[in-house]
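After this line comes chain A, so read on.
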Amino acid sequence: MIYSQIFDMVNIGIAILDRDCHVVKWNRWLEVRSKISPGEIIGKSLFDFFPELDKPWFHRNFKTVRNFGNFSFFSQKLHSYFFPFKALNTLGSKFDYMQQSCTMGPLRNENNAIEYVFITIQDVTEIAAYERKLIELNTEDGLTGIYNRRYLESKLEEEFLRHQRYSRPFSVIMMDIDFFKKINDTYGHQCGDTVLQTLVKKISSNIRKVDIFARYGGEEFCLLLPETTLEAANLVANNLRVIVENSDFRYNDRDIRFTISQGVSALSEGDESAQTLLRKADSALYEAKRTGRNKVVSH
Partner candidate 1 sequence: MNKDIGGLFSDEDKDILQEVMNIAFGNATADLAEVIDIFVVLTVPQIQVMKIHDLPAYFEQNIHGFDRLWKLDQKFWGDFAGSGLLVFPEKTGKFLVELFEAGDISAAESKPFDSLEKEILLELGNILVGACVGKIAELLDTRVTYSPPVASQGESKDFSALVETFDQEQTAITLKTVFEFENQNISGLLFLITNQDSIKWLKKSLNNYLESFDE
Partner candidate 2 sequence: MIKKILIVDDSPIARKIMRTCIPKDRGYELLEAVNGKEGLEKHRTFKPDLTFMDLTMPELDGYKATEEIKKIDGNAVIVAATADIQSKSLERITALGAFAVLKKPPQKSAIREILDQVEKHLAKNQKGGVDE
């Protein structure tokens, strides 16, 4: 009597499927979150209600449990969610769906044969949201909202290794606002801040989703371009140079123009580390500054 209560009282979802993926049991937790009652779903195929599960990965995992009697584990980190349920609490607004951590396991009968497979679903949305917040605080630049230097350095390392491993083209642009100190001295630091924010907006709306744009220093920024050759990176840099040069920026009824200098480098054979790439881009940037500013130089 107590056992049957546990099934509907616990704060995790429990579904039991037969060997053909028909639902045999659907607990209260699942009923509330899916808005599907046991009466509706029991006896039917799981895929009638969740066709998105009718995929090779689900079948592989289901079959291994059903045939071999081991467990399948689905962590939120890798899978995000199993069933597409709406996130319930406010923290969950960061996610489209409830974040879940799930396990599948075997259930045997008196003859020790595996008759059913259970699935347990845990709502880990809150934890995932906190984790995300923590990561954001750690990797975001407060003023502009883009990535900070700490994040950039670790991402650079990661991308460098990956592109090197698979021999893929990878480029880096270091950029710097020309005469930024002068802007601050002439118009004040609040203007300077707004310039930074404007630049970030302009650049961000002109790069791809896979590109990583970060604030490296006071007025220095770094752009990582995965799967991009030096030639292509140069085009990107020049495009950005023109966009910034032509952008209208008003502050307190003043028209302010600013430009950026850029140094570009690309992953080449013999590059020892991610730092090598950064150094090349940096020296190219230095040359751009030295030879007139509002310019792109590549090394």
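As a selection rule, all candidates are chains of the complex that A comes from, given by their letters.
Keep this in mind: contacts are C-beta pairs under 8 Å (C-beta built on N, C-alpha and C of every residue); 3 or more make two chains touch, one makes a residue touch a chain; residues count from 1.
For clarity, every value in this text was computed on a predicted model and none was experimentally measured.
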**Q.** Of the listed candidates 1 or 2, the one touching chain A in this complex
**A.** 1
Q) Which residues, counting only chain A, touch candidate 1 once they are in their complex? A) 55-57, 60-61, 63-65, 67-73, 75, 77-79, 112, 162, 165-166
